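Supplied in structure tokens, the structure appears directly below.
With one protein chain held back, the other chains of the complex are shown just where they sit.
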Amino acid sequence: MILMLFSLVFFSLSMLTALFTNKKIWLFSMVAASFLGIAAATKILINPINNTINIPWHIPLGNFSIEIDALSAIFILLICLFAPLYAIYGQSYLNHSDKKQLTIFYPLLIISMLFVVMAKNGFLFLLSWEIMSIAGYFLITFEDDEHSLKSGFIYLVATNIGMLFLLPFFLLLGNNNLDFQCLSGNSLIFLLGFIGFSTKAGVFPFHGWLPKAHPVAPSHVSALLSGVMIKMGIYGILRMIILLNEPQIIWGYICIVLGVFSALIGIFSALSQKELKTILAYSSIENIGIILLAIGLTIIGKSKDLPILTILALTATIFHIINHALFKGLLFLGAGAISKATQIKNINLLGGLHKKLPLLSGLFLIGVMSMTAMPLFNGFIGEFFLLLASLKGLLLGDFFAIIPLLSLCFIAALCFMLFSSVYSIIFLGEERSSFKLSKIPSPMLRIMGIIALLCTLFGTLPFVLFPIIKKAVFLFLPNVDIATLQESKTTLYKLSISFSIFFLVLMTLLLIRHQILKNRKIVITSTWGCGYDKITAKMQYNFSSFVQPIAFLFQKFFFHFSNHNLKDLFPKEENFLITPFDFLTKYFYKPLMEKLLLISEKTKKIQHGRTQFYIFYIFLTLVFLLLWKGQ
Amino acid sequence: MLLSLVYLPLIAGIIIFFITNSIVRRFLFILMAILHFMFTMYLTFFNKNAMGNNWFNLDPLGVLFLLITSTLFLGCAIYGLVYLKNEGKTKLEWEESLLFKNIPEAFFLGLLLLFLATTTLVTISRHFGIIWIAMEATTLCTAPLIYFHRSSSSLEATWKYLLICSVGIALAFLGNLFLAAASSWGEEPFLIDNLLKCKNFNIPLLKISFLFFFVGYGTKMGLFPMHTWLPDAHSEAPSIVSALLSGTLLNCAFLSLLRSYQVLSAVNLASFAQDIFLLFGLLSLLFTAFMLLNQKNYKRMLAYSSVENMGILSLGMGLGGNAIFAVMLHTAGHSLIKGALFLTSGHFLSIYKTKLINEISGALKLIPLSAIIWLFGFFALIGTPPSLLFTSKLLLIKEAILHHNILTICIFLFSLGLIFFGMAKVFFQMTQGKANVVLLEKPKKLDTAFLTISQLIFLFIVIFSGMYFAPVLENLFIQAAKVLGG
Amino acid sequence: MNNFSYFLMIVIMLINFILIASNNLRNCIKIVAFQGALNGLLSLFFPGENLTLTTIIISTITFLLKGLFFPMFLFYALKKVAIGKEIKHLIGYKTSLLISLLALVLSFFLAYHLFAPSQISFFIITASVFTTFIGLFIIISRVKAIMQVLGYLVLENGIALFSFAFLIHQPLLVEIGILLDVFVAVFVMGITIFYINKEFDHINTHKLSQLKD
Partner (left out) sequence: MIAILHFFLALFVSPLLFGIINKIKALFAGRKGPPILQLYYTLFKLWQKSRVYSKTTTSIFQFAPFVSLTCVICATLIVPFAGQKALLSFSGDLILFIYLLAFSRFSIILSALDTGSSFEGMGASREVSFSIFTEITLLLSFTVCAIKAQTLSLSGIYTYFSLQMLHPTLLLIGLALIIVLLTESCRIPIDDPNTHLELTMIHEVMVLDHSSTELGIIFYTAYLKLWLFISLVTGLFLPTLSFFLKEFYSLGAIVLLTSIIGIIESVMARFRFIKIFDFILTGLALAFFAFVLQVVGIL
């Protein structure tokens, strides 16, 4: 625990270094703090002794009680792993702009996230939760232009609405000084907490702010936001499940249904976007949906008392949390590198970057492959265990588990389509528009390299993470016997065996290829255009044409087709456009806003300026009070 | 000895009318503010048994409000020095008229001191009649202050303020009389201590007296149907006056209302009063929630947020029990933050020369210190955790959950959400983005220091006590709440 | 003795009706002054009253203040502002009569609720509450700023009637304080009327509605 305190001290030290400008100390304190944090978390994970601090805090409702148990240790590892990496990336990404805003609020965000994860008292939790949101706001509106201010504002409103639900939640949850206490499952408390936490996590009805806020922030900040900060909402939900220790089955169904909705919304809106970072933001919503499916299954397992199902679903949740943070971070950093190199946001104008930036395209390919859950990479593990958990659920007779099974398969296929086309449109083929390419500073690539290495490591050797999962399982199911745990351990080993076989076969084939093709003549010609030799770069498939078959099927819900006007015999120039159509804003948020503004126009009538009427109001209230309360 | 708190500012105010040299005048003004503050600190913390007789005596409730008044006045005085220096530069066309021969600044400072005297009188007096006189006197002192800028709209605001508040106060006096009638003419029927002791009350008369009190002092306090003068007066008055109006005047009206609530709860009629408080609290919360949605003028917006916070106070009184302690916290927190915000809005006005929100942007680049205060003030006012208002908001909801009235919680949270939506747009649009006004000359270091020092202290108090609640402060609030049965 | 006080109260109530009816500014000022004077007298002739020194001083001060000084000041203001004699009201004559009757019924209802009709205080409450409501109604329905000041004065008369009649005797200082407050209130309103007239060169308060949301 002392290590943790030291890491907090170092983080706050880095905040103070913002006052004088040299960056070296800022970076050094960030890295040192994260190492201390990782050391503390691993020590706690190995033997959880003296991991609580309890100081009476002279506040009407709160007292300063922190405790690191297995769940918070996992999240501490997550935070302390990414904080230094993104800090170093950010240095070179923002080419040493000395704006104070980042140096102050970045460490503040990290500290508040650490406190959120460790807090055992409602007041402390809310305090750090709010500071986290405010720090996030100032990081989002870093560019200070009109667009980022608007999305930062929507972000703040969403967090505030979440806060409104969390207040009564913590008051109901804690006893008179808001300390967390285990309660029997009470649906009202669950609903309040669930809505409060899902506004931060970006679940279906409250996801509106996420695709607006993340693309606007600088890439390493949006990587931190969608990689780590969204997980605070998930952490809240998990902590709530531990606290309400007899969950009802209906909660599981709610989680699953909302998970399916947010995944579908995320993936379909991503298919109709133009900018890479908005696509990545929408895919974060989709991954949050997948994590929610896993959480739903854990709740069902826990309430129906099926330990195997709970263990598998819990492994799926934790694997996906860690892996999503990894590959989403890698992709966002990649997006930042692309926008830094080409200064172009619309992916339909890019193309052929692989030839000029081979290293960046290689790293981005690893990110894409783990995003689309390709077997050798870490995205696959999370989805594998989720499918396994839902299959096990079906086997054990809970037939509601077919919904996560089918929806995950459908979403994984769509995500496959999305990211395979995004990668190939940006990096492969011809350049769709002429853009001047600037060099990417090497520290950025080195950071991406480290994360890509971690992705492949956790992908091919998943059992590395198993001890962490074991500790978390004990937290959720205190009296689980080791045998059931053994089964998922063997699956992990078998998985890594099959991956190594895959690797062996690939190596042999490549060796054979090298032998055969060593002295073969190579002829370079232009691509086959079935006889038409004047092929231009514009004739290539771009993102919206790639998505057209699926968009055609789901036209009414998520996509808006530009209408064709091929009227006359020889139609002149025609263009085809898919624009995103967000039915939630159209049918829910916009009418709600119009109604509120309408009512506010009406209430403005009361303040119409004539003194006589004002005194008439006083007279009216007097008469009303006399009649109402006079007797 | 206690009355000297009132006599000193009174005499100084009258003297200032006749001093022509502005340096001496300002020095006397600042001296008086510091003296008053030191004396109150001495009274609150070091000398518990106040020296007053049963007419003028300091009970814990009065001490709390006195402390808020004098701290706020000191802050405004410090801000006022530089403000008046700048204000003096802008040439005011001033023609001869009936009485106001001397230059307006003397008139302004004198009336401010009179205002201080009358507000202190309200906090220390134990006699309903004297409370009434002091409230009426505050109205009359502030009316000309609102007219300080001599514009037609400020004249209209003064007229409305004068008329509505005088009518309200007159009704409050009727309440006084009903109260005396209810206590069947015991000797000295207006002294609170006698009223608390006298048991055989004519209950219907007492209820009607509370109704008149509620309408009378409610107008002065700015609860929903009777708040109409508040936005005009606050947006037209100079920033010091509107800070004092929001910070101290509304509190004094609230204090006098609490005095009559004290009498009622002694005869355990508290539930009768609590329903009224609850209803009007919720009404003003809902009303201001919708009014704040798209405001054009940032001073009017601050005025509406004062109406909203007064709504929260009366909501807290409506809940009773532990919520009364929260109400005390909320009054202190709200007055300090609102004072700081109004003073900063004055600084914004002097730089950007406009009250419209969409003509102001990029304050962080132009006047960084005030913009930071503006943002922190916003976060404190909305009740983000480190600020005192968050603790009071939490305690209020806890009390409401205890009483199981779900409707209050829903309306309370719904209007808080709407208010955040309405105000956040304004505060962030003004501070961030590109600066659209170029500063003529670099402001002197000393000027900006004076213009921001008091706000910084206020915000520091509120945010620090949100984090760590000093025990000495805490039992001050607990005593005040105990007086009202909290 | 007490039927004389009944007589005074009835006269005060009648004055209220006359005030509603009249639309000449000068007459209104005279009527309100007369009502104030009657108020002063009432405290002297109230039944069961041992004439202490304070009551005499108070009633003479109110008599002088409301009977002489206020009308003089308002006449001076009228001359300075030099506005037309007749005034148009926001609410027509017939409806204002109806409303004043309604106010009478409301005050009877309130008084009936509080005291048995036999007691003297029943009648006092009706008279004072009725005058207060009429004062409020005048402020609400009249356009000219001076009429609103007069409405405020009638309101004060109603409240003073209540205090004098109920013989609630606060110490001299407090009584004088209250009267001083009323005096300063009217004085400041007068000053503001001068400025309104100078600024807007009319004093129709219903036109003063520039400040709205």
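Residue numbering begins at 1 within each chain, and the chains themselves are lettered A, B and C in the order written.
Here, a residue touches a chain if its C-beta (ideal position, glycine included) is under 8 Å from a C-beta of that chain, and two chains touch if they have at least 3 such contacts.
What you see is a predicted model, and the numbers here were worked out from it, not measured in a lab.
By the touch rule given at the top, the unshown chain touches A in the complete complex. Screening A:P211, A:P307, A:G367 or A:G429 against the full complex identifies A:G429 as the residue touching the chain left out.
Between the chain not shown and the residues A:I403, A:M417 or A:I599, the one that touches is A:M417.
If you put the hidden chain back, the residue from A:P48, A:P205, A:G352 or A:G630 that touches it is A:G352.
Only one of A:I46, A:I402, A:L437 or A:L577 touches the chain withheld from this view, namely A:I402. Of the listed residues A:F546, A:F559 or A:F619, the one in contact with the hidden chain in the full complex is A:F546.
Contact between chain A and the absent chain runs through residues 351-352, 354-355, 358, 365, 369, 372-376, 380, 383-384, 387-388, 391-392, 394-395, 399, 402, 405-406, 409-410, 412-414, 416-417, 420-421, 423-425, 428-430, 487, 490-491, 494-495, 497-498, 501-502, 505-506, 509-510, 513, 516-517, 520-530, 535, 537, 539-541, 545-550, 553.
Operating definition for what follows: only the chains that are shown with their structure count from here on.
Shown here, the protein chains touch in all possible pairs. Using CA-based centroids throughout, the chain positioned farthest away from chain B is A.
More C-beta pairs in contact connect the chains of B-C than those of the other pair, out of A-C and B-C.
With centres taken as mean CA coordinates, the chain nearest to the overall protein centre is B.
Chain A and chain B have Cα centroids lying 45 Å from one another.
For the pair chain B and chain C, the distance between mean C-alpha positions equals 31 Å.
Within chain B, the positions touching two or more other chains are listed as 159-160, 163, 167, 171, 204, 208, 231, 291. The set of chain C residues that touch two or more partner chains comprises 110, 113, 136, 139, 148, 205, 208, 210-211, 213.
On the chain C side of its complex with chain B, the touching residues are 110, 113-114, 121, 128, 132, 136, 139, 145, 148, 152, 155-156, 159, 162-163, 166-168, 170, 174, 177-178, 180-181, 184-185, 188-189, 191-192, 194-196, 199-200, 205, 208, 210-211, 213.
Within the complex formed with chain C, the chain A residues making contact are 604, 607-613, 615-616, 618-619, 623, 626, 630-631. Residues 90, 106, 110, 113, 133, 136-137, 139-141, 148, 205-206, 208-213 of chain C are the ones that touch chain A when the two sit in their complex.
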